[in-house]
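One protein chain omitted, others in place.
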Amino acid sequence: MQFGDTEDRRMLSDMLRRFLAENYANDMRSKLAETQSGFSAEIWAGLAELGIIGALFSEEVGGFGGAGFDISTVFEELGRAGTVEPLLDTLYAGGLIADLGDEAQKELLAPVIAGEKQIAFAHGEPGSRYDLSHVETHAAQTAAGFTLTGAKSVVGNGAAADTIVVSARTSGEVRDANGISLFVVPVNAKGLSRKPYAKLDGGNAAEIALDGVEVPSSALLGPLGCAFDAIEFRAASAITAICAEALGAMEQAKDLTVEYLKTRQQFGRPIGKFQALQHRMVEILIDVEQARSAVINAADHLEGDRLTRERMVSAAKNLIGRTGRRISEECVQMHGGIGMTEEYALSHFARRLILIDHVLGDADHHLERFIALGKSA
Amino acid sequence: MQFGDTEDRRMLSDMLRRFLAENYANDMRSKLAETQSGFSAEIWAGLAELGIIGALFSEEVGGFGGAGFDISTVFEELGRAGTVEPLLDTLYAGGLIADLGDEAQKELLAPVIAGEKQIAFAHGEPGSRYDLSHVETHAAQTAAGFTLTGAKSVVGNGAAADTIVVSARTSGEVRDANGISLFVVPVNAKGLSRKPYAKLDGGNAAEIALDGVEVPSSALLGPLGCAFDAIEFRAASAITAICAEALGAMEQAKDLTVEYLKTRQQFGRPIGKFQALQHRMVEILIDVEQARSAVINAADHLEGDRLTRERMVSAAKNLIGRTGRRISEECVQMHGGIGMTEEYALSHFARRLILIDHVLGDADHHLERFIALGKSA
Amino acid sequence: MSSVDYDAFRTEVKAFLANALSENLKEKIRLGLPMTKADHEEWHAILNDKGWLAVNWPVEYGGTGWDGMQRQIYEIEACLANAPRVVPFGLAMMGPILQKFGNDTQKAYFLPRILNGEHWWCQGYSEPGAGSDLASLKTKAVRDGDHYVVNGQKTWTTLAQHANWIFCLVRTDPNAKKQEGISFLLIDMTTPGVEVRPIELLDGDCEVNEVWFDNVRVPVENLIGEENEGWTYAKYLLTHERTNIAGVGFSNANLIALKAIAQKEQLNGQPLADNPRFAARMAEVEIDLMAMATTNLRTIAKVASGQAPGVESSMLKIKGTEIRQEIDDLTRRAVGPYAVPKSLDALAEGNNNEQIGPDYAASASVKYFNNRKLTIFGGSTEVQRSIISKSVLGL
Partner (left out) sequence: MSSVDYDAFRTEVKAFLANALSENLKEKIRLGLPMTKADHEEWHAILNDKGWLAVNWPVEYGGTGWDGMQRQIYEIEACLANAPRVVPFGLAMMGPILQKFGNDTQKAYFLPRILNGEHWWCQGYSEPGAGSDLASLKTKAVRDGDHYVVNGQKTWTTLAQHANWIFCLVRTDPNAKKQEGISFLLIDMTTPGVEVRPIELLDGDCEVNEVWFDNVRVPVENLIGEENEGWTYAKYLLTHERTNIAGVGFSNANLIALKAIAQKEQLNGQPLADNPRFAARMAEVEIDLMAMATTNLRTIAKVASGQAPGVESSMLKIKGTEIRQEIDDLTRRAVGPYAVPKSLDALAEGNNNEQIGPDYAASASVKYFNNRKLTIFGGSTEVQRSIISKSVLGL
């Protein structure tokens, strides 16, 4: 019963928390929102230097971590500080390269871990919603390699990425798990065009059009048509990560609200003396502890058998989706107007907690998935 | 915008409220629970004498009312007083006789309205749950009439009834709407056996076995195989009635709780001074007003076109199911232990509000029905 | 009330709206794009020409004189037609207060200018330290000859950036306790010393503002009623029947829009609208709305029969905003991953970015976030609960 709480991870967590506390101010986010990438290059370099990017990858590919609890440790701190840097996309795309790449492809990871290159995973499509197996984008085999045609939507870090892992169908029907292949594509490939934009909760994304993009055979990542299992596994890592981030954001939202209840005076006393608010605050506290346990369960089973892992991961994303919404809305409501203002940090956490539910499957998606997985148990 | 509130109905309501306030004591219910019928013959006679049973039927069959708002007016008062007398079953079975009966059959209603005879509608079956068209009980046509075979479950007033309206299939498959017929059967018919029991919230019911019960052709109520529309319409009346009863029970539960919050002292002041309880009490008040509007909507459309009527009725039963549970649980919780004791009236209302959801379709059933009806709109 | 032919009225309203609304306005409302000042003014002028701008004013002041049922019909139809809302501060708030408590000079001067758009009003009640608690109101007005000199700060002032007049609660007696010693003052915002600063909210929108007063000189003629009696006048709006506090029209139109979105969004190859759980949520909120629309009509009937509403307003505010927020929440959830892009900017006027995802998705998140304010502003849900608890339940 360690719950992943090792000495090393405690040090990692302390270090990261200190770094972000010192370098991440609330007003920074609104400035970053005006930039093309939506995030801070300095922070990114700092994270790389601290080894935070490396902590997401195994030693085999040049990292020094990569286990479920390494990921959750890092992302909880990122969530607590409200960072907008693209670590999630790095973990997702980078993980696929680490798992499936040949030696040449794995070399792409060194500059990523060093913070010098940006990557993204272009998987979602206009009609896919949260379905991981929904791939309409098509890869036609040619003499020299493949030609990619299709559209990818809401590609996280898609505006800033130098290299993009693209999923495309090489066989099968639109929602088949079989027949999906991955390709490593440089952003300047001919026929690839991006419509970049900011995300409402910070950072960047892009709509990506693939209009007959020709890639060599060496662009194929992993075996032809069999990428689904790897995508599912890395989605599980990414979901664990984003759940841990949500946990950190919940803690921050909770702390800000408790502090506000203690200081804000109304009717001659701190509003935290009003019992109705006290009792609602306690529900938030309980939600946070439930979320923490859900994250532990997911992280703890990330290296386990597929069925248990996926059930734990879907359970976590469902629970985080439900509690995240409740915490976001309740914390704003208990603050009143001030909780909605951009200049006050809570608004970022409130927004982030809501929008996390729109990434990698919402609470409904994962509940239905949890039920389906239960039937095959 | 009268919402059914006429001078006549106000008088009916006042009269009934006064009668029940004077004659219906809380400790009466536990005594009645020990009897076979589970209800009070004296109260029943009193209700008949006051014209309350008659108010549920049209003048054509010897009553003096029968409209949606007549029904809701009566049942709101019954609910407020927490009566356990079988008016719902009388309305349901009697309504079918009124709507479908020939002259001879309609004559059965006079002693019912006079309070001298008891009736029931045996429709539900062990496998039917809340599906009105689920009828497995079979009626085979014979030279002299019909032979009924099957099992009926949780037949309200089934233990006390003298005459039972029985639904049986004369054609079609188990859940077809077509092919259902109704028969008027005396309880002493050969082959009809009853397992009588008390209901948890008062009154009686029975499991009824039909083991080759022979009835004459004159027992057929309405045209052969075409009873479904009449059943659906009378179910709508009965649902409106039980929703109004729930509304009355909610009001009573609310009033008891407000009173308790004002008088019960804890930590040196009435617990009603604690803001957390105040705010929850307000939610109950809002729920009650929503329930009142839902009852009005149902009663107001009971004589209207089928689709609107059924949508309003299912909407009401769904809303009442949801708010009834919330009010029941919250009122008990705010009372603490005392709210659970049999000798204190709240326990009856709390139980009744929960179990109403198990009669004539629960909140889930009616929500799905509301959605299906919306598609055919 | 029964003399009105409501069916004919509804037909007339529909016909008018179909004719009067420009494509530009309809499209902006449909997409949830921000309205400019000119947009508002365009619509107000059209309504004023028709005589339908002041739905809750009596005919003698240029209002419609409609009964409650007519107002509910108009509200539902206007929302369904994607008509912009009427900015409420002059029409629904300042107007009724002037009519009830203003003197003849004030009425004659201000009322026509609300209708013709010369005056754009905003509301100066809230202060940084006094949200729901007016006892701690700090903005003060000190009498100096035939002027008041006003100093202080108001906040959460919606659309103050467009306004040229503000009605304010100001403290005129610093020694009075609680809600006493407060006066109701009308201030010309072009007076030197008035400054408006925008507040950016979590949806990125800048609808609300701070308004600062630095030695602002206000003629004493601009006092409403008696000095130190301001709370009485302000309170009138809380207990007086407010137009549209239940938001039946908004909820009805938004629910219909949600259903259309749920038909278009696909989930596992089926419309989202056919997903049993999503369908159930839409149906539950529809059922709640059907009941609330009747509660609203019951309240209107009660008022028409001469009874004062009061607590019904609070109940309708709580339930109405809850329903609106639930519909906004479902709409946000319906659009799936497209809730994430900051895509409203791309659609806005003068911006030639292309749209991201389906057009109905653009405003889903922003509207959800923006409308968190519904349960905060205008008397928070918590404040309404306390009012009801005290006045109805006697707790």
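Some notes on this structure:
When the chains are written out, they are named A, B and C in that same order, and each has its own residue count from 1.
The rule is simple: contacts are C-beta pairs under 8 Å (C-beta built on N, C-alpha and C of every residue); 3 or more make two chains touch, one makes a residue touch a chain.
In this text, all values refer to a predicted model and were calculated from it rather than measured experimentally.
In the whole complex the chain that is left out makes contact with A, B, C. Considering C:K178, C:R277 or C:K390, the position touching the chain not shown turns out to be C:R277 (whole complex).
Interface note: of A:E59, A:E289, A:E303 or A:E343, the residue touching the hidden chain in the full complex is A:E289. Touching the missing chain, out of B:S72, B:T240, B:N297 or B:S347, is residue B:S347. On the side of chain C, the interface with the absent chain consists of residues 275-277, 280, using the contact rule stated above.
One chain is missing from the display, and on chain B it is touched by residues 30, 33, 124, 126-127, 129-131, 153-154, 175, 195, 197-201, 205, 207, 265-268, 276-277, 325, 329, 332-333, 336-337, 339-343, 347-348, 350-351, 354-355, 357-359, 362, 364. Listed for chain A, the residues touching the missing chain in the whole complex are 1, 3, 258, 261-262, 272-273, 275, 277-279, 281-283, 285-286, 289-294, 296-297, 312, 315, 318-319, 322, 367-368, 370-371, 374.
Heads up, the rule we're going with is that only the chains that are shown with their structure count from here on.
Separating the centre of chain B from that of chain C, both taken as means of CA atoms, is a distance of 43 Å. Chain A and chain C have Cα centroids lying 38 Å from one another. Of all residues in chain A, those touching 2 or more other chains are 276, listed in ascending order.
Within chain C, residues 382, 385 each touch two or more of the remaining chains.
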